[in-house]
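A short worksheet on the structure shown next.
All protein chains but one are shown at their positions in the complex.
Chains here go by letter, A and B, matching the order in which they are written, and residues are numbered from 1 within each.
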Amino acid sequence: MTHVNVKSVAKSYGSTPVLSDISTEFGEGSFTSLLGPSGSGKTTLLRIIAGFIRPDQGVVMIGDQDVTHVPVWGRNIGMMFQSYALFPHMTIAQNVAFGLERRGIRGEAARKEVERALEMVRLPGFAERFPKQLSGGQQQRVALARAIVIKPNVLLLDEPLSALDRRLRQEMQVELLRIQRQSGLTTIFVTHDQEEALTLSDKVAILDKGKIVQIGDPATVYERPRTRFAAEFLGDSNFLPGVVEAGGVRLEDGGIIEVAGSLPSAGTKVTLAVRPEKMSPAGEGKNRISAQIKTVIYAGPVLSYHLETSQGRELKLFSQNRDGNLMREGENVTLSWMPEHTVALVE
Amino acid sequence: MKTLGRFYLFAILAFLYTPIIVMMAMGFNESPLYQLPFSFSTRWYVALMGNTGLLTAGLNSIIIAVITAVVATSLGTVASVALSRHTFRGRSLLQLLLLPPIAIPWLITGTAMLIFFYWSGIGRGMHALIIGHVALAIPYVVIVVGTGFKTIRADLEEAAMSLGSTPVHAFYSVTLPLLFPSILGAALFAFAVSLDQFVISYFLATPGYTTLPVQIYSAIRKGFTPEINAISTILLLGSMAAILIFARFAKPGENRDPR
Partner (left out) sequence: MAKLTAQEPPLAAAVSSSQSRRLPPWVTTGALLLPTYGWLTIAVFIPLLAMFAFSFLTATPLGNKPIVFTLKQYRAFIDQPYLVGVGLSSLLIGFWTTFVCAVLGFFAALALARATIGKTKETLLVLILLPFWTNGLVRIFSWTMVLREGGFLDYILHLVAPQAGSIGFLYTRPAIVVGLVHGYLPYMILTCYIALSTIDDAIIEAAVSLGARWWVVLYKILLPMAAPGLISGAVLTFVPVIGSFMEPRILGGRVGVTMGTVIEDQFTQAFNWPLGASLSFTLLAVVLAIFATFSGVLKRGSVA
């Protein structure tokens, strides 16, 4: 249970930079998700923290120790892999005891620890079975037990739930969270699934093309994205281009939009980002825009609409299905939303 | 159409096995001149017991096959580790270089060995035979073990390292046990390859030290009795047994990750 620090970490393969100048801290006991599309560098960063990859530049600290040049087997980490990576020729107990044995804990003491770890992941009595006898979800829990039984400094998870089906995934997410809270392990979790990142983490770090685009708690990152990429990758977003004026932003159709918080100087071109669920056809907010409904999608609890403004801008609207009433294609509506839900992005 | 196919396969099997069965049967036939009709007798197997030429050659073949299996498997497995797990320039070229011993007609390789061994003073005989047989068996070992490597996911070793194993320990405790069936299979393969090897042995044997196939060949050329059938039957059954055991061991899927 230690904090982890990376300072100015960079890595290139040949002439292609995979990570550029990554500096951030993972607080003691925190659960941080590294979120991003494939190729964003999130797995590379995890593996650099783990020790499988040496960074070209920068420093990795686990606790107060500079581990940049310490190989993976000396770092006291716990790691979970997407493919579980259980040793097929060993029993569950032998798998879980593997790291203990490396640390000189054997025999009766090891057996007790293994039992405790298996109970913690709710697989008591599985000790003498073999991995191939277990289901995917069970195997992943064994992998978790194996990683935490050694009381590592930090828990690193490389998309461990991607191979599970939806229901199982959600169950495992709950388990993971419970165990992380119980053990207090500093946890770094790589995923490309934004829902997962939002549900599990204390902090979300969004990566794009080798850089950390934004890092913060889920609510902040979701409600106040700092770049277009962050706004688009995490959830859906509507984008409206405009120019800053005194008091707000002037849109293409002439309407003035108020934004909570400070704006750049007048004359700057900005893009306003508004989440589709923040808009409403029932005229309460100060900001307005007119559009015509092009497509209606009935998705059960949510009604989504695709609209087009008179300027040809595409908009999305999410509406809670409160009374089962749908608007119709071709209808002209005026959408309104609040200034607090408007983010001005400078590109 | 399907019955036609099955009938055809049966005909093919008949074609493949009839000569073999005939040869084996003639080893139990009374007549020294292979005259039919058939009359059962084990006299040739008895006579075989006294045929020191064939028996010595047989023993030599077995000894050489065992040595070949051990040496070729060790060298081949070690090389396979590097070829499967390490990345380096020239890897494809090195993999290609394993093909000549098995792709080039053994007549060419055999005569080349004869020339070189004579000229360099290595000479012929047991040591030459071992050098030749091992060289032929190594590519098969590398192929078999290499295929075994492919079924072992690389992240197993990574998981071991993340738990505190050095790379060497990870190899010993995780990869090697999983590779064991392939290694055993490769050894059996090498054994069978050496036992059945004729051409190379033919050129590297001496009048004083020869292998069973070479001895059988001289007998065929010079005149023979059904003792040849007896020893050939034993040899054949031995190879078949070795290959059947190999086929059971090398069944893939045992150690593959469930996904």
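The rule is simple: a residue touches a chain if its C-beta (ideal position, glycine included) is under 8 Å from a C-beta of that chain, and two chains touch if they have at least 3 such contacts.
Just so it is clear, the model here is predicted, and its values are computed rather than measured.
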item: From A:Leu19, A:Ile148, A:Val204 or A:Val270, residue that would touch the chain that is not displayed; value: A:Ile148
item: Options B:Thr18, B:Thr42 or B:Thr206, residue touching the unrepresented chain; value: B:Thr18
item: Contact footprint on chain B, counting only the chain that is left out; value: 1-6, 8-9, 12-13, 15-20, 22-23, 26, 34-36, 75-76, 78-79, 81-83, 86, 88, 94, 97-98, 100-101, 103-109, 111-117, 119-120, 131-132, 134-135, 138, 142-143, 147, 164, 166, 192, 195-196, 198-199, 202-203, 213, 216-217, 220-221, 228-229, 232, 235-236, 239-240, 243-244, 247
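Just so we're on the same page, only the chains that are shown with their structure count from here on.
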item: Inter-chain centre distance, chain A versus chain B - centres from mean C-alpha coordinates, in Å; value: 55
item: List of chain B residues in touch with chain A within their complex; value: 153, 155-156, 158-167, 169, 173-174, 177-178, 255-259
item: Residue numbers on chain A that touch chain B, as the complex places them; value: 50, 52, 71-74, 76-79, 81, 83-89, 98-99, 102-103, 131-132, 136, 139, 143, 146-147, 150, 156, 163
